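Every protein chain of the complex appears in place save one, which is left out.
The chains carry the letters A, B and C, assigned in the order they are written, with residues numbered from 1 in each.
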Amino acid sequence: MDQSQRLEYEALRIRMVEERIIELYPSDLIQSPIHLSIGQEAVAVGVCANLNPTDLVFITYRGHAFYIAKGGKLPELFAELMGRRDGISQGKAGSMHLASPIYGVIGASAVVASTISHAVGAALASKIKCETDKIFVANFGDGAMEQGAFYESMNFAALHKLPVLFLCEDNGLAVHSKKSERQSFDLATLVQAFNIPFYDLNEGFDPMKVFTVSKSAVGTVRSTQSPAFLRIKTMRYMEHVGPGEDLDIGFRPSGEIDRWKAKDPISNKTLISKHRDQIILEIDAAVKFALDSPLPTIEDLLTDVY
Amino acid sequence: MDQSQRLEYEALRIRMVEERIIELYPSDLIQSPIHLSIGQEAVAVGVCANLNPTDLVFITYRGHAFYIAKGGKLPELFAELMGRRDGISQGKAGSMHLASPIYGVIGASAVVASTISHAVGAALASKIKCETDKIFVANFGDGAMEQGAFYESMNFAALHKLPVLFLCEDNGLAVHSKKSERQSFDLATLVQAFNIPFYDLNEGFDPMKVFTVSKSAVGTVRSTQSPAFLRIKTMRYMEHVGPGEDLDIGFRPSGEIDRWKAKDPISNKTLISKHRDQIILEIDAAVKFALDSPLPTIEDLLTDVY
Amino acid sequence: MSTNKITYRDALAISMERALANNANVIILGQGVTDFKGLFGTTIGLHEKYPNRVIEVPLAEDSIAGICIGASLNGMYPINTHIRADFGLLVFNQLINLAAKYRYMFGGLFEVPMMMRMIIGRSWGQGAQHSQSLQSLLAHIPGLRVVMPSSPAAILASYEYAIEKYRGPVVMLEHRLLYELEFQDDVFISDTPLDGSRLIREGSDITVVATSVMVLEAKRAAEYLSRFGIMIEIIDLHSISHPDKEMILNSVRKTGKLVVADTSWSAYGVAAEVSRIINEIDPSMLAAPVINLGMQPAPCPTSKSLEDLYYPDVHDLVNAAATLHFNSFVHDIPLPEKQSMTDFYKHFKGPF
Partner (left out) sequence: MSTNKITYRDALAISMERALANNANVIILGQGVTDFKGLFGTTIGLHEKYPNRVIEVPLAEDSIAGICIGASLNGMYPINTHIRADFGLLVFNQLINLAAKYRYMFGGLFEVPMMMRMIIGRSWGQGAQHSQSLQSLLAHIPGLRVVMPSSPAAILASYEYAIEKYRGPVVMLEHRLLYELEFQDDVFISDTPLDGSRLIREGSDITVVATSVMVLEAKRAAEYLSRFGIMIEIIDLHSISHPDKEMILNSVRKTGKLVVADTSWSAYGVAAEVSRIINEIDPSMLAAPVINLGMQPAPCPTSKSLEDLYYPDVHDLVNAAATLHFNSFVHDIPLPEKQSMTDFYKHFKGPF
């Protein structure tokens, strides 16, 4: 496969994992709020393809795609979603708190914008340790940019010239609220105020375009060991949380999603039929691993508190 | 007196009040941390001369100048500083929490940046009540702009087009820390990101220049009923908190204050000798009022808690 | 006020609607208050009716809390919502350093009437950051009224009073698990419904002081135990900051035995405060050690199998009461099955 095919394959794999989650959901095997990335997969795969295993990404409750794109394993993921002992975090985390330290996925938080400063802090540590090869990716949604913590984090990263990639996955929505109800700033100008290089991509459906722009952004952070900002417009196909859609409710411009899907290569039939069977096998095995795993017990209840 | 003379008189009056506070301090009559505005008086008088009594200003722990410039009375001020029953707030507030609701001075907070959002909220209320004549001034220091609350407040004010004047009294210091140690952003660009008109003045020693620029800024807020931003560079002559200076410690560029003082009309001998005696009489009376006032007692301890 | 067959959610929706209708100064600010889900159905349609007064807000809890204080200072009665109490930690500076102190700090020059509605999450994998109950943190702070309404009548009475009569900041901690429930014979009469506790059931053997959803569990336990001749007295603490101390003391004087069942952790929590109230007056009224039931001393785990162990329920209440009654951990009362409260009350699967 060439780069573009590889990225599409990765994106499809993520989508199929989430589609399996939707399929499983009515069985109540997954008793956890789920924030799906369906429609947004290209962002995760395109960005992560530019990262080394030692680069750290700091993700959110909408974290399945980044977890997988950065290398996180599927069996432990499904086991975690099902609250099993062999899950990533022994069932204590669930869908909202994914992590994979060995692959550089640091803990996801369900408090909006609360891990942006963690990325900055990890980058500070790296600078103090005189590392020059690593970068730190703060991943967040458009809504997170309204939090003061986001602004404070940009100030600190720019002030101390820290190797942070601020990565905004801009799906235009916070739950059901549009950006125009929440934001009055022009993002490019805001970022410019900190003298942070700004990269912007509208075609967030295209893994290869994401790959290319993030190659530049990641490259800038790595070579300058200073922050850069990458905003990628994307589209959430599903409801904010849960396994369903939210199209018929009428709060989203009709046709918006259809127009996006038409351009989305992951919805492409040929691609799907090419890889379908292989991915299904992989997912089946992961689900089986999860189902075979025991539930945690009272012995686990009070471990790791401190 | 013409406008310029009136402003200088007002500024001198504030300075002499604070000089009296310094004089009184060793007596331990004032047992309260004091953050003096000496050197910064022109800002308060120049801005407040453009305000109506119904306009509200939201001030900080460094609040003597704004309290007085907006109309606050001296006897109650001295009584408050001395912790007396007839103080503004019966001695419960002290220097850090000045207020004067009838003159439109809303409560000062000793938590940096914590009243900026109050100004925005009061402006929101005004808009909901369909008032069109009032404006709301959020007064803060340069350090306060590092707080996320500042950024969030600008976003909300711009989003809802609220009549707020963001007024930064920029003395370049937060305690002993310089802006370059704390801030990486260009303020004009930051403000522009919100599409908020930006007014900037370097000569914060000149009451008339402050008056003129704030006339424009206040006028913009009043006529557009939307936010504007005014940054005024100024100079803190004294130490951050307390009655002394901090020049000999060497953390401030030497000569910086002297050069500023040379341009400061309030340090002007002729002005001083012209108004001195009258102002002293007024202050004497205020101090006497304070000294005559009883201390609060156990009866006051638990009132107004809720 | 007495209600019949309305849900907790209905009572909230009615309170919000009435507040806007009766008082032109009421404004509601929060994330999701204008959308079609209307904060779990408690603000649906209100933005359409009062477009200027029901306001969608940016994700910026700190400043929104400050904006509410500012609006209050300028004559409004703001109601600020938090879809999870956990996010309320972002407003602690404004709530504790400003709102709670505003009146006292300025010697009575100002008042800041306002309400924070914070919803406590539970079950379906809410996890560590969507499940906290912050009542004891807030009730430690003079200047705040902290209330945990456990029924529609409690909501109708205390929300109206807070909005129409009370002039300070109030924190209402609502429990998500209660939203769907209907209540019968639910009466709450009080002149000052932000203060005081509710005597839910009289009994001679054991006092249970409970908060929020634990009041319901206590009722289930009491009914169960009455079959074995053990009579439980239930006090709904209701006003966490201003409980009815006399009611607690009188009950414990009568029963000599106390169980405290709270929605949060016991250390430095409601359990601790109830013991303080007793010990300052007369610890000898206690004929036995107190049994305190709360969340396990850990963050909340996500897995349902752990979550069910994490929260106390009717099973633990029955066990505690029987232990006290027979003065022994070994007793003859068969324990009701440890069944997830969620399963019992309603199969809760969101919305979150």
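Quick note on the criterion: a residue touches a chain if its C-beta (ideal position, glycine included) is under 8 Å from a C-beta of that chain, and two chains touch if they have at least 3 such contacts.
From a predicted model like this one, the values you see are computed outputs, not experimental measurements.
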So which of the visible chains would the left-out chain be touching? A, B, C
Given C:113, C:143 or C:168, the one touching the chain that is not displayed: C:143
Can you say which of C:86, C:160 or C:313 touches the chain missing from this structure? C:86
Counting contacts across the full complex, list the positions on chain B that touch the omitted chain. 28, 31-33, 83-84, 87, 90-97, 109-113, 143-144, 146-148, 174-177, 181-183, 241-242, 249, 251, 295-298, 300-302, 305
For chain C, the residues touching the chain missing from this view: 62, 86-87, 89-90, 92-93, 96-97, 100-101, 104-105, 127-129, 132, 136-137, 139-143, 241, 258, 264-273, 275-276, 278-284, 286, 289-292, 297-299, 301
Omitted-chain footprint on chain A covers residues 56, 58, 87-93, 97, 99, 101, 106-107, 109, 111, 114-129, 136, 148-149, 152-153, 155-156, 159, 303-306
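The definition used in the following text is that only the chains that are shown with their structure count from here on.
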How are the chains arranged in terms of who touches whom: line, ring, star, complete or other? complete
With centres defined as the mean C-alpha position, give me the chain A-chain B separation in Å. 45
Dist(centroid_CA(chain A), centroid_CA(chain C)) in Å evaluates to 35
Just the number, please: Cα centre separation of chain B and chain C in whole Å. 41
Contacts with two or more other chains, residues of chain B listed in rising order: 148-149, 152, 155-156, 159
List, in ascending order, every residue of chain C touching at least 2 other chains. 57-58, 60, 62-63
